[in-house]
Each structure stands twice: as structure tokens, then as C-alpha cells.
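Mind having a look at this structure? Questions to follow.
Coming up: chain A.
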Amino acid sequence: AAQTKVSVAAISGYFAQGFGVSIVNGLNKAKTDFGIDLKLVDTGNRALDYQEQFENLAKGKQYDLIFVMGWELVDSLQKVSKEYPDQRFVFIDGVLDNPKMIYANFAEEQGSFVAGALASMIEAKGSEFPKIGDGKAIGFVGGRDIPVIRNFLGGYEQGAKYAAPDVKVNSVFAGTFDDPAKGSELAQALYGQGSDIVYNVAGPTGEGVMQASAAADKYSIGVDIDMCGTAPGNVLGSMLKRGDIAVYTLIKDEVGGNKVTAGTRTFDLASGGVEFKVCDDIAPKIPADVTTKLDEIKKGILDGKIVIAKAK
Partner candidate 1 sequence: MAVELTGITKRFGAFIANDGIDLAVRRGEIHAIIGENGAGKTTLMNILFGLLQPDEGSIRLNGEATVVADPAAAIKAGLGMVHQHFKLVPSLSVADNVFLGMEIRRHGLIDHAAQIARTQELSKRFGLHVDATERVGLLSVGIEQRIEILKVLVRGARTIILDEPTAVLTPQESRELFQTLRSFVAEGMTVIFISHHLEEVMEVSDTVTVLRNGRKVATRQTSELSKDELVRMMVGREVSFDRRPRAALHGDIVLDVKDLWARDDRRLPAVRGASFAVRSGEVVGIAGVAGNGQTELAEVLSGLRPASHGEAWLKGQDLTTLSPAAIREAGLAHVPGDRMVRGVDRNASIAANTLMGRHHRAPWSHNGILDWKAIAGNAGALIKSFDIRAQGAGDAVKRLSGGNIQKVVLAREFTNGADFLLVDQPTRGVDIGAQEAIHDEIMRQRAAGRAILLISVQLDELAALADRILVMFNGRIMGEVAGDEADEDRIGMMMAGVSPQLEPA
Partner candidate 2 sequence: MEILDKLINVALIAATLRTTAPILLVALGGSFTTKAGIFNIGLEGQMLAGAFFAVIGSIWTGSAFAGVACGVAAALAFALAFAVLVVTFRANEVVVGLALNILAGGMTISLMKAIFGTRGSIVGHGIVGLPKVQIPGAQALLGSWAPLVSGFTPIVYVAFIAVPLLVLFYNRTRLGLYIRVVGEKPEAAEALGISITRVRYIASLLCGLLAGLAGAHLSLGYITMFTENMSSGRGFMAVAILIFSNGDPLKVLAGCLLFGFADAFSLRLQTFGFPSYLVLTVPYVVALTALFALSYRARPKIIKETLASMQKLLSVDRNSAPVDKNPQ
């Protein structure tokens, strides 16, 4: 039966953080464009609550699609999807072993690889490039030390090594996604130790990293959404993880009568689901050889010449 109105729910504990924000943006865009019903549910941070929250959503059979984001929800999701086999869940940002679910998988390691490559090449230029010292090191600030973040770091490190093997990568973790002050201090510590470019994958904590780059007048790289505006002149670029594109395309299919079915959709460099965007104010300053090399790398990733190991 063709649906007159599509109803969508999304559940996560991280709607306020970069990637979550981009998902919410995509959902809202879909709402405006297609007039869908939309419900956002914030799980909070208590593991005990998750399962009931899923059940509350699934029970009414009211939602055509339920988008789920956040690895801590996986256990509850698996249980509830077994209980409600007809309910279609879309798990964002990973693939589980349940074949009945829909997965939107992102190749964040690809974008991070590009980010690492760019950062290390610029760092390798030394004082040729403004604000770069001769420390030959770049930095990384993670939120919590968890697999997804490790995957970002892995791509970043591999990219750096690939493009400029003698540039060192210093990585630190804030242990929290919610303490921007700590993010700022960590970044300043990295800058102080000679890392001139710091990549943040730390939600609001990372916001502190961006602001620190302005304070220290060094470089930062944003994540998930376009962060060039947070510290103009100090942000090299952003590794975009286009959650908005993912949810928007899925909903568009659904609305178009093309029901979303179980399986994995991969959002990577090739599909534009992951992308490295150099900030407009920085782009003109980047030496031609770096730009060329970067394009080569992107091509290498696209045609499979460059293989990036995923972190377990």
C-alpha cells in the first residue's frame, strides 16, 4: 500500500554533537521538503533506559523508520528489533550482525585519511607555510577513547604517514565529549609541544579545540560538520560526515514509494557521504603540489589503490 504520510523517529544521546547535528539537519530538511512526521527522542545517558525508549517508539507501530545513532544503544536495539521484527530500524554509523536491519555505514577513515594527508603535507612545509613551525608533528584530540574515534585516528595516522612519513602524529583523548575547556587545554598542550595542526573528533569537547586554535593562532581541523566558521583563518578544513545526506536520501526513497529495505548503505568518499572540505579562506594559500597530491590521494582511495585499515 502506498503511504500517504511517512512517519519517522530518530533516537540518540548525541543529537547535540556534530554528527548528531548533521543528522537532525537532514531530518528537518526532509520534514520541510516532504512533510513527514518527525519525532526526536533523546536517550540521555542511562543504559537502563534505552530498551524502554525503543519499545515506546516501536510499540505504537506508528513510525515507518526509526533512525538509531550511537553504539551504546546497540544491545537494546538488537533486543527490541527481535521483539518487533516488522519495525524497520536504521542504524547509523556502523554495521551489526542482524541481517534484518538497515545500516547507514560511514567510511570516516577515508575522510580522516585525507585530513591526515593534508595536515602532514602542510606540516612538512615547515615555515614556508604561515604559522607552521619546524616541529614536524601534527595532533589529534579524541573525545572518549572508543572504537569509532579510534577509526578516525587510524585513518588520520595512515594518511599522515602516507603523505609525509616523517611527520609525527600526537594523539590525546579528553575522556569526555562534554568538556570544551579540557579540549581547549589539550589542544594548547599539543600546540605547545610543536604540533601545529590539530584534528578534533570530540563533539563539544572538540569545540574547545577549534577555539584554542584561534587563541594559539595555529591550525585545527573540524569534524562531522563544516566548522570553518568557528575560527576563521585557523581552520584548515573539515572532515564532513554527511549524516544529513544519509537520512535525507533514505527518507526520500521511502517517500518516493521506494521502500527502504534491509541491508547496508555505505556512505564514503565515492558517494559523497564522507568528504574532506578545505576551508575557503585557506584554499588559496595551499601550495599547488599539495593540492595535486591530495587529489591523487582521493583518487587512489576511490579506485581502491589506497587501502585503509579500519580500527577494530
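On how the list was made: all candidates are chains of the complex that A comes from, given by their letters.
Just so we're on the same page, a contact is a pair of C-beta atoms (placed from the backbone, for glycine too) under 8 Å apart; a residue touches a chain by one contact, two chains touch by 3 or more; residues count from 1.
Given the structure is predicted, the values throughout are model-derived calculations rather than measurements.
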Single touching candidate for chain A, where 1 or 2 all sit in one complex: 2
Of all residues in chain A, those that touch candidate 2 in their complex: 14-17, 20-21, 24, 40, 42, 145, 170, 172-176, 178-186, 188-194, 203-204, 207-208, 211-212, 215, 229-230
